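These notes are about the structure you will find just below.
The block that comes next holds chain A.
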Amino acid sequence: MSSRDSILAAVLKNQPPLTSLPDISGFKVPEEDLVEKYKDTFSGIGGIVYSAANMEAVKNHIRENFDTGKRIVSTLPALSDVAEFCSASVEPHSFEDVELAIIEARLAVAENGAVWLTEEVMGHRIIPYISQHLAVVVDESVIVSTMHEAYAKIADEEYGFGGFIGGPSKTADIEQALVLGAHGPLSMTVYLIK
Partner candidate 1 sequence: MKIGLFIPCYVNQLYPNAAIATLELLQKLGADVSYPSKQTCCGQPMANSGYEHLTQSCNDLFIENFSGFDYVVAPSASCVLHIKDHLHSHADEKAAASIRGKIYELVEFLTDVLKIEKLDACFPHKVGLHQSCHGLRGLHLAQMSELVAPDFSKPKQLLNMVQGLELTELDRVDECCGFGGLFCIAEEAVSVKMGKDRITDHTKHGAEYITSPDLSCLMHMEGILQRNNSKVKIIHIAEILNCSSIKA
Partner candidate 2 sequence: MKGTQDHAALAEAFNKDEDRVDWHDGALWWIRQKRDRSANQTPQWEELREAASAIKSNVISNLHDYLLQFEENLKRNGVKVYWAADAEEHNQIIYKILSEKNINQMVKSKSMLTEECHLNEYLAERGIDVINSDLGEYIQQIDNEPPSHIVLPCIHKKKEEIGELFHEHLGTEKGLSDPTLLTRVARKHLRNVFMTRRAALTGVNFAVAETGEYVVCTNEGNADMGAHLCEVQIASMGLEKIVPERKHLGVFLRLLARSAIGQPITIYSSHFRKPRPGQEMHLVLVDKGRSALLARPDFRDSLKCIKCGGCMNTCPVYRKSGGLSYHNTISGPIGAILAPNLDMKKHADLPFASTLCGSCSNVCPVKIPIHDQLYKWRQVIVKEGYSASRKTFSMKAMALTLSSPEIYKTAGKTGRWILNHAPFAINNKFNPWYKQREMPDSPKQSFGEWYAKNGSKS
């Protein structure tokens, strides 16, 4: 018998009688101001939140806060005059020198500050991880309260790769001292658009 078959046979033999799945539809949080909650949570985790009236304001913020002399990439057409458009068809290693990547998230979660990104909005899977700094544009209307609502929205979306990102990369492996910028971005900025 192959390992596959013998493992499956042993599992079938040894697993206990079937128990039912719980109903998880009852997890709700009290009414709250999602935008405020999101801002609090995200800044609490070491992220930067900036409320922007429109994309013009985003562009200005980028020009003022990031080194525009270095490589900036984006998948947002509206940012074409500050960023180069990134595509999925190039070698991932070629993004090593990206200083800032700007992506749009279609979903953000107030309880933990995370944004949901699929590879379509990333441009390339490696982008939000390899860039030195990450900025994400979030329309305030896409903020949901908890992960339960986030998954209800994701539902049966088809993606090859998707991820929640909840702040700048971090580590506390050395004596529990928090250091932002472990392997991924050193900072993460969220632009909240009304």
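By our rule, contacts are C-beta pairs under 8 Å (C-beta built on N, C-alpha and C of every residue); 3 or more make two chains touch, one makes a residue touch a chain; residues count from 1.
The candidates came about this way: all candidates are chains of the complex that A comes from, given by their letters.
It should be emphasised that the depicted structure is a prediction, and the values quoted were computed from it without experimental measurement.
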| item | value |
| --- | --- |
| Touch assignment for chain A within the complex, options 1 or 2 | 2 |
| Contact footprint of candidate 2 on chain A as seen in their complex | 2-4, 6-8, 10-22, 24, 26-30, 41, 45, 88-89, 92-93, 96, 109, 111-114, 119, 124-126, 129-130, 146-148, 150-152, 154-156, 159-177, 179, 181-185 |
